[in-house]
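Take this structure first; my questions come after.
Here the complex is missing a single protein chain, while all its other protein chains stay put.
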Amino acid sequence: MADKIRMGMVGGGADAFIGAVHRMAANIDGQIELVCGAFSSNFEKTQKTAETLFLDPSRAYKSYEAMIEGEKKLPLNERMQVVSIVTPNHLHYAPAKLALENGFHVICDKPVTFNLTEALELEKIVKQTGLIFALTHTYTGYPMIKEAKYLIKSGKFGKIRKVIVEYPQGWLSTNLETSGQKQADWRTDPTRAGISCCMGDIGTHAENLAEYVTGLHITELCADLSTFVEGRLLDDDGNVLIRFNNGAKGILHASQISAGEENNVNIRIYGEKGGLMWQQKDNNSLVIMHLNRPNETLRTGGPGLSSMAAPANTRVPAGHPEGYLEAFANIYKNFAMAVRNHEKGLKHDYETFDFPQIQEGVRGMLFVEKVVESSSKNVWVKM
Amino acid sequence: MADKIRMGMVGGGADAFIGAVHRMAANIDGQIELVCGAFSSNFEKTQKTAETLFLDPSRAYKSYEAMIEGEKKLPLNERMQVVSIVTPNHLHYAPAKLALENGFHVICDKPVTFNLTEALELEKIVKQTGLIFALTHTYTGYPMIKEAKYLIKSGKFGKIRKVIVEYPQGWLSTNLETSGQKQADWRTDPTRAGISCCMGDIGTHAENLAEYVTGLHITELCADLSTFVEGRLLDDDGNVLIRFNNGAKGILHASQISAGEENNVNIRIYGEKGGLMWQQKDNNSLVIMHLNRPNETLRTGGPGLSSMAAPANTRVPAGHPEGYLEAFANIYKNFAMAVRNHEKGLKHDYETFDFPQIQEGVRGMLFVEKVVESSSKNVWVKM
Amino acid sequence: MADKIRMGMVGGGADAFIGAVHRMAANIDGQIELVCGAFSSNFEKTQKTAETLFLDPSRAYKSYEAMIEGEKKLPLNERMQVVSIVTPNHLHYAPAKLALENGFHVICDKPVTFNLTEALELEKIVKQTGLIFALTHTYTGYPMIKEAKYLIKSGKFGKIRKVIVEYPQGWLSTNLETSGQKQADWRTDPTRAGISCCMGDIGTHAENLAEYVTGLHITELCADLSTFVEGRLLDDDGNVLIRFNNGAKGILHASQISAGEENNVNIRIYGEKGGLMWQQKDNNSLVIMHLNRPNETLRTGGPGLSSMAAPANTRVPAGHPEGYLEAFANIYKNFAMAVRNHEKGLKHDYETFDFPQIQEGVRGMLFVEKVVESSSKNVWVKM
Partner (left out) sequence: MADKIRMGMVGGGADAFIGAVHRMAANIDGQIELVCGAFSSNFEKTQKTAETLFLDPSRAYKSYEAMIEGEKKLPLNERMQVVSIVTPNHLHYAPAKLALENGFHVICDKPVTFNLTEALELEKIVKQTGLIFALTHTYTGYPMIKEAKYLIKSGKFGKIRKVIVEYPQGWLSTNLETSGQKQADWRTDPTRAGISCCMGDIGTHAENLAEYVTGLHITELCADLSTFVEGRLLDDDGNVLIRFNNGAKGILHASQISAGEENNVNIRIYGEKGGLMWQQKDNNSLVIMHLNRPNETLRTGGPGLSSMAAPANTRVPAGHPEGYLEAFANIYKNFAMAVRNHEKGLKHDYETFDFPQIQEGVRGMLFVEKVVESSSKNVWVKM
């Protein structure tokens, strides 16, 4: 009898936002069971979190090191198989490294590490261990984003000419970090977030989305980062001109001070023969634009899709809206499937059941370094 | 140490649509564990389903009777506590009755029974046993629908004057039931669906939504049901004029032959001082209309909400779209909470953590009988 | 050298809403010149209106009778050729009759007359004189409505099964007529508006739109009219079940108490093979729904249109929004063209340059009588 994939979690205590998201995403499809955790540096908090999650108290650990050590002592059919890392950026690398070196597959929040050096190190470790590493760039999990990727790959739009990717938020329009709000606190702190706030946190999502959907690489950029809120140490807004390896041009902007915006990530792509538009606000629609025909709207679960990628990552019929958690769950579901395949020695179908991996993490960290460099020097830089 | 609520399932074998939906809804919040099932009348199918769900093979049962009997023999801290019923309409009453009479709480798909007589019987049994009974009228689970309900209750719009509730689908535009499609097959069969197809399946959702949000009761109606697809035995479309107990007037229509529509349930309500509009397609928005001020758009997770009902049933911050599965999960989550409260002898907070119950099921069956009567006689009838 | 068509106007003094709309609509295409008017029963007001319109003071008339008499004395190449009637309902019939009997073509606001008897009389006079009579059911002037009509006529959607036509407004949610607002004043007054307020004023637009686009006739209806605002003498809201001559079913509702709605006329039509949706709010789009293909959006001025009717009634390229005045202007432009053709003895192309005529007016008045009868008797009636 097969079992669910057993998972341990690093980070994600009671008042963390993203830890709960990871757990719901892991739950939806019933493929993964959370069995243990080191949820907080405060052990009492970890114990309380474990209790609310109905975990065996003996598997609430004082630290990720203790968790990895403790779980290794359990029988193979009980011990955790994968580690989910949901801590702030500066606490990704060490637990990921230790987990991989001890034979555990890893699924990690983005951006992958604190800086590019760590990302490159981690890439080596992943390659050496041959284990599965997933990075939760959520937006790649949306069925209509997968459809967009395969439509472009099919050549339907001809050569891609222009890409506009946006990620405006407004939640840091004021000095929220001084109010004790934890999410704002670490993201604006250079010792925990790294050299960028806005670009590291959500600019990397935009960069990943643009490269994922187009299949292209950004090769040059010119960035204009700003810190609008007084006293803040890192950027809270950034506008970037981008150029791609095929000659396409584009714009990427991300913001945490676009007052009134929620989490409005969106992308538009234009090729020689047509284009497409997707926005998270209406994530179940993908607008297809034609040169000389009326626009069409593809829909999650709807007719006329170009490959199996979208339907294979859809749960309910068209018109029953799926959302953010389902997109997130697609990463967990596909990661779990890849882990099963790995354990059985089978090849995983990365075309239909894909998820972002370590190399996407490295691209993201390179992007952050380059936008900061370009903006500080006021020049175009190569990436 | 507390445990998850242990659930058994009746129906929901491999190719059923709604069984998988119930399971995902039950999974999301990590409050419920599926422990057993009688998924199909075909035992082999049940066993295969159990396997894909990682269940203990000994808890895959040949029938719901066997499941109830078998589980009762297990120790209290192992046996299932609740039964989820996801079979076609004609197979709701019997398992619900047996489960309740054996001390198991029940969560049941809609419409609650095959006919009004059964619904009234079941209502008696629920009252006699004092157990928790939840009916999965999904649309009441949306945060913005809960907000709508409490805004109206607060008197913000004054006396309600007009209600328009719509539920158009297009999937039965052709004779799909002759193709072997299981969903179409039983819904168009009077021996399994009851006296109505369209009105029973989705008209009841519309009726429930209108009464839930307004807090009013339909007292009179004039219906015009149609069967547009040749050879079909039950209605596939219906238009209904409605009158409410406070003097409000309205329109309810539902359709399975609105070619090109997916699952476009929506509602508009107008009072003396303003109104509101909600549609499932954009379920995270609730448009508030004012007499002499610009319209506003309330958002799931956003500012300006009027009660705790919406935020308490929201999982992620504004701008991270929630959808159908999360609305469904709110019913399961609140049901699980009510079961826990029941077991601890605590009063459940039905204002904040509400879910549809047996009386909503009775209203639905009464509605179905009345629309069929009105339409066949071509007259207004009292409800 | 050709001249513009010379027009006289009855009604439309300074504080009238619809008179100014007619004049702008007549102006846009430069085909018509306003040369005279009897704008008000108050001659001073008429003189002032004439002055602001840069008219020759000698052609500001004390009454429509004086205008018709006065203009007839002018040389043929100076006198007005057509009369535009923009008075309240009870003042349509008499000036229209007199104008036609004196050889002037007529363009008249809707509903065509005060009651059905007048409408039938007027129909006779139009036929007898052989002159051009246009009725300003504005919504038929929208390019995308014309496209909808010809798509349905082409058989693209197969047999039509269901029609939903809505016309909600909120401006009469309060007792506005007691404030001296002129538009509210006459519309709610049975001596000037006739037997219906809401159904006469905008219900007739909805009825006309449904019959225009589908090419079908309503044959039976069941109406539920209401007067929600205390002290009001006529209906301010109405819901109607409708049946068409081909077996299609539908819903028509109109309201002046849908608080917060502006002027939200819209229509949805479903056939065996697909359907369409149009709303005035987004008048330049026509959503085409298919059974097994993604929806498409046709656009004013855009590609993929099915006949010359839409492009021939479009002024600017796709993406330059046209609106209400342009739709209205299409009626004036096509009326002017028909008048020219009539004067030259040429056949007018009513397929491409159509406008509503007297028979649409008769249908509207019949509709008003029937909805009032059905509602007062609480029964279905034949139309």
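A, B and C label the chains in the order they appear, each numbered from 1.
As a convention for this text, contacts are C-beta pairs under 8 Å (C-beta built on N, C-alpha and C of every residue); 3 or more make two chains touch, one makes a residue touch a chain.
The shown structure was predicted, so the numbers you read here are calculated from the model rather than taken from an experiment.
Contact with the chain that does not appear here is found for just one residue of A:Thr113, A:Ser258 or A:Thr300, A:Ser258.
Of the listed residues A:Lys110, A:His205, A:Arg243 or A:Arg299, the one in contact with the hidden chain in the full complex is A:Arg243.
Shown as candidates are A:Arg161, A:Arg192 or A:His342; the residue that touches the absent chain is A:Arg161. Interface residues of chain C with the unshown chain, by the touch rule above, are 1-4, 17, 20-21, 23-24, 27-30, 34, 51, 53-54, 56-57, 169, 171, 261-264, 280-283, 299, 301-302, 315-326. Take chain A: the residues that touch the chain left off the picture are 157, 161-162, 164, 166, 168, 170, 173-174, 222, 224, 226, 228, 237, 239, 241, 243, 249-251, 253, 255, 257-261, 268, 270-275, 288-291, 295, 378-380. By the touch criterion stated above, the residues of chain B touching the omitted chain are 288, 290, 292-299, 302-304.
Please note the rule applied: only the chains that are shown with their structure count from here on.
With centres defined by CA atoms alone, the chain at the far end from chain B is C.
As a whole-number value, the distance joining the C-alpha centres of chain A and chain C reads 55 Å. Chain A and chain B have centres, each the mean of its CA atoms, that are 34 Å apart. Note on chain placement: the centre of chain B and the centre of chain C lie 43 Å apart, centres being C-alpha means. Counting only residues that touch two or more partner chains, chain A has 299, 302.
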